[in-house]
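With one protein chain withheld, the remaining protein chains of the complex are depicted in position.
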Amino acid sequence: MSPFLTYAAVFLGTVGPAAVQALDNGLALTPQMGWNTWNRFGCDISEDTVVSAAKALVEHNLTAYGYEYIIMDDCWHADSRDPDTGAPRANTDRFPNGIKGVSDQVHALGLKIGIYSDAGKYTCGGKFGSLGFEEIDAKTYAEWEIDYLKYDNCFNEGQAGTPQISYDRYAKMTKALNATGRPILYSICNWGEDGPWNFAPTIANSWRISGDIMDTFDRYDERCPCTSVIDCKYAGYHCAMARIIDFAAPVLQKARKGAWNDMDIMEVGLGGMNYDEYVTHFSFWAMLKSPMLLGMDLTTMSNETLSIITNDAVIALNQDPWASPANRQWKRELPDGGNIQLWQGSLVDNQFVIALMNASPKEQTVDVEFFDAFFDQGKTYQQQPYRLFDLWQKDDKGKWGKDLGIFQGSIPNVKLG
Amino acid sequence: MSPFLTYAAVFLGTVGPAAVQALDNGLALTPQMGWNTWNRFGCDISEDTVVSAAKALVEHNLTAYGYEYIIMDDCWHADSRDPDTGAPRANTDRFPNGIKGVSDQVHALGLKIGIYSDAGKYTCGGKFGSLGFEEIDAKTYAEWEIDYLKYDNCFNEGQAGTPQISYDRYAKMTKALNATGRPILYSICNWGEDGPWNFAPTIANSWRISGDIMDTFDRYDERCPCTSVIDCKYAGYHCAMARIIDFAAPVLQKARKGAWNDMDIMEVGLGGMNYDEYVTHFSFWAMLKSPMLLGMDLTTMSNETLSIITNDAVIALNQDPWASPANRQWKRELPDGGNIQLWQGSLVDNQFVIALMNASPKEQTVDVEFFDAFFDQGKTYQQQPYRLFDLWQKDDKGKWGKDLGIFQGSIPNVKLG
Amino acid sequence: MSPFLTYAAVFLGTVGPAAVQALDNGLALTPQMGWNTWNRFGCDISEDTVVSAAKALVEHNLTAYGYEYIIMDDCWHADSRDPDTGAPRANTDRFPNGIKGVSDQVHALGLKIGIYSDAGKYTCGGKFGSLGFEEIDAKTYAEWEIDYLKYDNCFNEGQAGTPQISYDRYAKMTKALNATGRPILYSICNWGEDGPWNFAPTIANSWRISGDIMDTFDRYDERCPCTSVIDCKYAGYHCAMARIIDFAAPVLQKARKGAWNDMDIMEVGLGGMNYDEYVTHFSFWAMLKSPMLLGMDLTTMSNETLSIITNDAVIALNQDPWASPANRQWKRELPDGGNIQLWQGSLVDNQFVIALMNASPKEQTVDVEFFDAFFDQGKTYQQQPYRLFDLWQKDDKGKWGKDLGIFQGSIPNVKLG
Partner (left out) sequence: MSPFLTYAAVFLGTVGPAAVQALDNGLALTPQMGWNTWNRFGCDISEDTVVSAAKALVEHNLTAYGYEYIIMDDCWHADSRDPDTGAPRANTDRFPNGIKGVSDQVHALGLKIGIYSDAGKYTCGGKFGSLGFEEIDAKTYAEWEIDYLKYDNCFNEGQAGTPQISYDRYAKMTKALNATGRPILYSICNWGEDGPWNFAPTIANSWRISGDIMDTFDRYDERCPCTSVIDCKYAGYHCAMARIIDFAAPVLQKARKGAWNDMDIMEVGLGGMNYDEYVTHFSFWAMLKSPMLLGMDLTTMSNETLSIITNDAVIALNQDPWASPANRQWKRELPDGGNIQLWQGSLVDNQFVIALMNASPKEQTVDVEFFDAFFDQGKTYQQQPYRLFDLWQKDDKGKWGKDLGIFQGSIPNVKLG
């Protein structure tokens, strides 16, 4: 049982949106999937951290579910660039075979390798940044056979404040990556400043929308102060999972094939939430078409965690070719605190996903009117025969029929704060 | 009976504002009227869609009421520009005679033809945009004998964030259109970003003020998140009709002859609202001097719909030579939800329009004090003899008199949400 | 009896702020005083409007109180500039002797003459603007022996959005005026956009802070939508008198000798408020160091109006050499609506002005603690002997003493809305 219900409803007949791929590097036609060092290891990474994660990913057969990128986040760096060439280089103690050595091992496992840099003077961890070094950095990444770049926003020398200024700074790296001739998935991380959902779709495959995630269900933290990501001038960090869902709600429509809203690396399996909460977390990242990046220690992952991240029905929501993020139909504040939410999204072949979320400390019983669930689709759909499946119970909830005007479901409580 | 009351009050005597035409192309001296493909057909358009609508418009004698533009919205495009010349070109399957072929047929019916493009890399539907191609596109439109350009805002490469940046981007097309020598009504659609009511009156004939309209009376939808269009950084879409009226309220004064606030294509006849609600919708678009663009399928329009869009008294409010949008005198939130509103506007020949709107689920009886209704005009008008007409009942409500200090009217309920 | 009490409190001893004159044209060392055509006559002005006002001002001996500028607002213009020279020129029907003819007559009366233009393509009334014509316009004004320029913000071609952009646009005229060699008081009117209190003190003698005033005490009007002038993106118009006081409160400290916050032309005598309300209006414009520009018809002014605008004690608050605007010490919302406010300001010679304002529909009795009234001055002043004068009753309220910890005053009601 989980703190939300996810159904797929299948209808007869077909309609479909026009699909446009925004960035023409051919990558991320569905949201990228993989693993990133940061949430579990922070700055404390080495060749072993990366390679052992890659091996664990293969051993757990996660490639069969679509996970393919192993991403080295911040702190792979030497203390300085090569003084002669200006090229970036790795810390030789922790990366004795260099980044190319890691890259080769990851590739040998049939996976792809990602790296991290920052569109500023320093990275957030205080290493050398790429601002002003875009060309040599992209060229070096290509030589290292890098497949993915996460590109951060610390110490940006004031180059922010209008979409134009931010676009120019991030587009420099787009151009440099394209010039290498190697397809490199470009994942920008400017925390939503200046509205990347508006300026980034033609220059990046994904863009972070908020400050960094915190491993808790829903807790206000002063370090993540904005109430909305629209025109947030201070994204911060320590943003609870449910707050990131709130942040995403209005900007979801900006996603396109090849260009996704990035809700940050997932916390599933890191210990701050319970099973039901992680199921909710995983499901929403899937439905809202966020990149699906794991963040726990793959080498010590529990079976419970493995069961969550390998729900193929939920992953299919994320990788659906329709590429249409679900929308929140309503969010109801509850008199005793917390709220419940109804989400709905379109899938291929006339299927829809419907989800109820309970972000309150009590179990809730909710009636969902078909008028609300299919408001976007209109009267025809509100009165059509359909068939329901529960994506977590793997339960076929019903036969084709047209009498049901209301869903009803009971949703367990979560711990708030 | 309708969910609002619209009266015209006629007084003795005359006053009048100075009139200035902002953009000197001589067009849209009153708000443009016509029909647009988008609300009903979206991307699914062809020569037949456009030409059959044009024929239906003529057959229903709508030209007699002022409707004259037939506007092809997004998706008339081929997959790419002409590889040799860079010129735009139409999809040859759906437009076998090209845009010029459509243009000729529409002109032959005595109508004018409009087209759509986007001040970005792609259109919102993913077709090629005009950013960087302004001159060749304007030149080609003129060769196709286009009379009207709707110019959108998707994929704008970060060229937004200050009025200056947005002005520069949109003024490039103004210049290109002017250079063709053909008068082309220029309707910009940047969803209100950076305040087009401030920057656009000298470069465009109209400007959208919000995200796209949704065919419902008044329902909060998270995809239209701003509470005001002033400095809204994310216009979104799915904006209910009554929310667009709220959005328009503070910026109405910025309209000028030749330069109008565009509240988006109307939803009248598309099925999401009832008769009373569409009457309200149509009346407000008229009173607030929005362009009056129909959006339903003209070939299958009901008689009820036809009766709404051919109310000549209401259309006269829109096309009044005084060019003065009505103002909201008050908006009262009701204890049980919803609100009522009083609007008033000046017309030629010492006439005024007065409207009451009921945006609540209950019928409301309202007393309107003359002090409020004629607050702008002052004591003289508040005490003068007048005569009332009901513009929907076509009812002459009274004789000249000066005793009436209060209107009273009962307004039926609407369905909210 | 008035809806507020104004006392001057005199203490022993002296302290004083350093005084800096921001703009070095030597003008407006105290706020400018005079008369402007707009509030009463709008666009309907002529040589006679201006000259008869000037004569009336002299006849009423208003020069003795400091009123000296006669300002022609919008619509003195011909339909176009001189086609050969590009120079501005007046409407010959309404100004048969040209602006120079008016200027000569006004100067002959011992007064100074002001003119109006707009830092845009058109003026707000649709006449030719000065954007791009700064040099020839300033030169022509100097030839016409103009002493004052009000410089508006309509149709500004998107040149707004950051202080830098606005500064550059308005500083062009500063430079042009300076280049003429004639001292011309420069009064900018960009409605507070981009914070002129920050960017304008070194380029202008005064700057408007809000949308245009409306002749009413306190009424919310949707056409003046911002709740604060700080970062207001849409100043609008129809701003009630008490709202402008609210708007001014936080930015008052930015005034300097030669550089003032302009609260707009006064409405005193125009008929929308009663005597008590106009007394409040006049007193606050004085205390807050706004320019004191009359707006009624001087030729038909009532004795009551004359008595208000010639209160020399109140005018002395405005022209005090200390140049220190009063501050609001508190504003208390009342349970039945409206509010009361305590203001205090420093004057020369260890005098202070204290004012209580009642913006509610009921008479209010208020106790004012000396701790609050002299919070800025600290304990010494809170316990010192003082002497009080009532500036409207011209009543000496008391002898030197130090026992009084509390003022008490009864303030009559006002009409709200």
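Here the chain labels run A, B and C in written order, and each chain numbers its own residues starting at 1.
To be clear about the criterion, a residue touches a chain if its C-beta (ideal position, glycine included) is under 8 Å from a C-beta of that chain, and two chains touch if they have at least 3 such contacts.
Because the structure is predicted, anything quoted here is derived from the model rather than measured.
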| item | value |
| --- | --- |
| Visible chains in contact with the missing one | A, C |
| From A:55, A:100 or A:121, residue that would touch the chain that is not displayed | A:121 |
| Absent-chain contact - pick from C:61, C:80, C:164 or C:365 | C:164 |
| From A:84, A:222 or A:336, residue that would touch the chain that is not displayed | A:222 |
| Option from A:157, A:333, A:349 or A:363 whose C-beta touches the chain left out | A:157 |
| Residues of chain A (touch criterion as defined above) contacting the omitted chain | 43, 75, 121-122, 125-126, 155-162, 165, 222-223, 225-226, 233-234, 236-237, 271-272 |
| Residues belonging to chain C that touch the chain removed from view | 18-22, 161-168, 171, 194-195, 197-199, 201-202, 228, 230-231, 249-253, 256, 327-328, 331, 378-379 |
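Everything below uses one rule, namely that only the chains that are shown with their structure count from here on.
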| item | value |
| --- | --- |
| Chain B on chain C, rotation in degrees - Cα superposition, rounded to nearest 5 | 90 |
| Gap in Å, rounded to a whole number, between the CA centres of chain C and chain A | 55 |
| Residues of chain B whose C-beta touches two or more other chains | 161-162, 165 |
